[in-house]
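Each remark here refers to the structure printed beneath this line.
Yeah, one chain of the complex is gone here, protein chain that is, but the others are all in their spots.
After this line comes chain A, so read on.
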Amino acid sequence: MKHINIQKYSHLKSAVATYSIDENAVFGQFIFVANGAKGHLNVRQSEGHVVGRLHENFPPLLARVRKMLCGVRGVLRARRVAGVLCRTAASEVGQPLTADTVLADKYEKKRTQAKPFAKELFLGRVDYDLFAYPEVLDPERLQTLNEMVAPIEKFFNERLDSRAIDREAKIPPEVLNALKEMGLFGQQIPEEFGGLGLNATEFARIAEVTALDGSVAVTLAAHQSIGLKGLLICGTEEQKRKYLPRLATGEWVAAFCLTEPSSGSDAASIQTRATLDKDGKTWRLNGGKIWISNGGIADFFTVFAKTEQFDEIGQKEDKVTAFVVERGFGGITSGKPEDKLGIRGSNTTEVHFDNTPIPMENVLGEVGGGFKVAMNILNSGRFSMGSSSAGVLKKLIKLVTTHATERKQFGKQLKEFGLIKEKVAKLSVDVYAMESMAYMTAGILDLYDNPDCAMEAAMVKVYSSEAAWTGVSECLQILGGLGYMKDYPYERYLRDSRIMMIFEGTNEIMRIFISLLGLQHAGAELSETVRKARNPLLYPGYTYRLLRMNFRHTMDAPKMNLRLKGYTHPSLEAATNNVEYCVLRLQYATMIVLQRYGKGVIDAQLELRRVADIAINVYAAFASVSRASRSYCIGLHNAEYELVLAQTVALKTLALVKQYVGELEVGPLNGLDQAHMDIGKKLHQSEVILDYAFSIKTESISDTQDCVSILVTALQDLQNGINDIIVQSQRPAINWCKEEIISPLNEVPLDDPFHDAENFVSDETQQLDAAGLLVHWDDKQEATEDPVIVIKNIDKDAASLEVLNSVFDAVSEKSWTESEPQEPLDEVQQFECLNCNETFSDAGELEAHRAKNHTLPTACDLCGKVSG
């Protein structure tokens, strides 16, 4: 970056410019000081037109310049102003900057965020500010950061035996101590409390390195990303002074206690309870938490528990409250470390609280405000997952590219094969997107005061955890058999990376979170739109525009009215256009689901997933393009390569958005979704799918129906605890039963489980037999009118019941669908209201119910009056 002084230009006292010049284009990012105000301006002069935009608020004089430049194309004055700036920049190359302080100010002062970035995307709006990729660190801080990274990297490469940590499932104490000494336990704790006071960007950069060992990374993250984060976010000054210094040195390790056996993703349903003692000064904590990272080594716990509150009208209700708990309070026991798939060295245990006394002043935040505290902690802890996954993948890419160069097959190096090239390329593209997203998110956190950034962080989490999982898996694949061996690190990284899709909010929950948050944000604003759209006669112009917009969208040709391409370097024009298209399509997708489901959208999870994926990928593309533009403008070492990477991210996003918007347009009727839902439903009814093609020859409907009724009664008896069941029924059904189920078993000696395979006719019998249920046909009864089935020796354990259940299910399913397809018995439950879960026996009733209770207000086409 070159800094220049352009005092010559009258209304600018001084300015810093970064620029790159090629033959026919001048592109610059200027940082100004004028009349005491600061800001920056992106200017591009190319092929006879100028596009520029000033960021930040300026006093009147510069506001005029801003007016001249904002979105103006080919306007003479703007061209002149920008031209002067650019020429000055070009002519004064290398002159020293007079105002170093300007830079310092720029980096230290936090701005207020005008609008949340990612949420606005759902409305088809883009924060142009972020096209100037956040530059958070001034040159000095950047250098310090690099100095910090070097010894950590060295330590991780030289002193850490990750394989041993994985094998022994323990981080050696001397390693933990060394990590503490290095200061890694107090990264984001302010300097005044003995920490390093790193901002989000610096924290993310260091996470890239610490992630090289999954166990260490999780231990560190559990300590400071979640464990003590609550204290940082909403601790009182006293709490901070008391605990932070000890936590910063690692003398105390922190843990975050939320999850319970019955409460995973549904965090509000926790059972641990805190009750206020009679003296009103001490809380008593009781309950058990599971899967607590650092649970066995921590001395400091952020614990969430239910407390009894009185609401406004004086009724008792349970609310979640957060507490800061020291191990020394007593009554705290930790279980033995869990034996895990990956991150084996991190200490994960149960933590039990038995009447643990907590003083009043250790409530974190407000009493009853704990759920918000928990969500704030989790939301702010996620962003660094992007950079840590990128760190791991970058290391593996280095390893696999070396392997691909050295290894030869069929007389060629692996790297010459197309499929290997493709894998490595996809990896690099993913890493670029991950890094761009992670550092943009960190940048937003650092640049703005109290930014609304939860959605961005969730996006980073979903994208990077999945890209890491597939990426590591692909790296392993490039090594082939070698990758599968424990002598190589790939399998360990694969196991370690798996957790990222699960912890700190599963990716499923994150997707629903992202899309619901986005839809909520959009919905608030769109209600106006919807109101207008429903009163077309009152707003003819608006209706016309809306119709035209929708029409263009249905033709897959949205009007590109965001004019994004002026904000990035000209060589990224195509990619920027792709981003713009995708943003507009996200808006369209938002409108589709809102219009289709209204408030019921909360249950349309498959659609929500698509919306979330579109949004996540749009963010990835936006961040990548913005970053590449910056790199190219300031002439970074590999800038041209970055352009290609960013263009590829944009292309990938484009393809995905096209696919998902297409599917959303079709809606839930799209065959695959319906099929998935049906199959999913069946699977939950009976865990075992019978592969037997159920070739029963039912002579008459009544035969099978009778048979079913026998079996169903049998099952009921079984469930009621009757061991030997005798079922009586009419002859035709019994015949079928005898032929299909009972007879084959009769031919099998009852006491010989390893019977002759020939005699073993039906799969049902196999199932029953396997489950230890021996079915016996009582022959003596055959002569009478009502023969009997006797099912003997029934083992009442759950597994056997389930197998029997499945057999009966299959029988009933088959018979009913065969006999009366128009009125399937099994389908009774399908008439279920999506809004209130009430069930109805036929579709008509459901419709009536919905019409009565859940109809969205619709407007009359003629008068515009809204009715139920």
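Criterion: contacts are C-beta pairs under 8 Å (C-beta built on N, C-alpha and C of every residue); 3 or more make two chains touch, one makes a residue touch a chain; residues count from 1.
In this text, contacts and distances are computed from a predicted model.
Looking at the choices "Electron transfer flavoprotein subunit beta", "protein transport inhibitor response 1-like", "Peroxisomal acyl-coenzyme A oxidase 1" or "EIPR1 protein", the name in the UniProt record of the chain not drawn here is "Electron transfer flavoprotein subunit beta".
Considering the full assembly, A:P151 is the residue among A:P151, A:P261, A:G330 or A:G844 that touches the omitted chain. The residue from A:K316, A:K336 or A:H637 that touches the chain not shown here is A:H637. Although one chain is not drawn, the whole complex shows that of A:L123, A:L184, A:A322 or A:L562 it is A:L184 that touches it. Residues touching the missing chain, restricted to chain A, are 140, 143-144, 146-148, 150-152, 154-155, 157, 178, 181-184, 187, 191, 196, 637 (touch as defined at the top).
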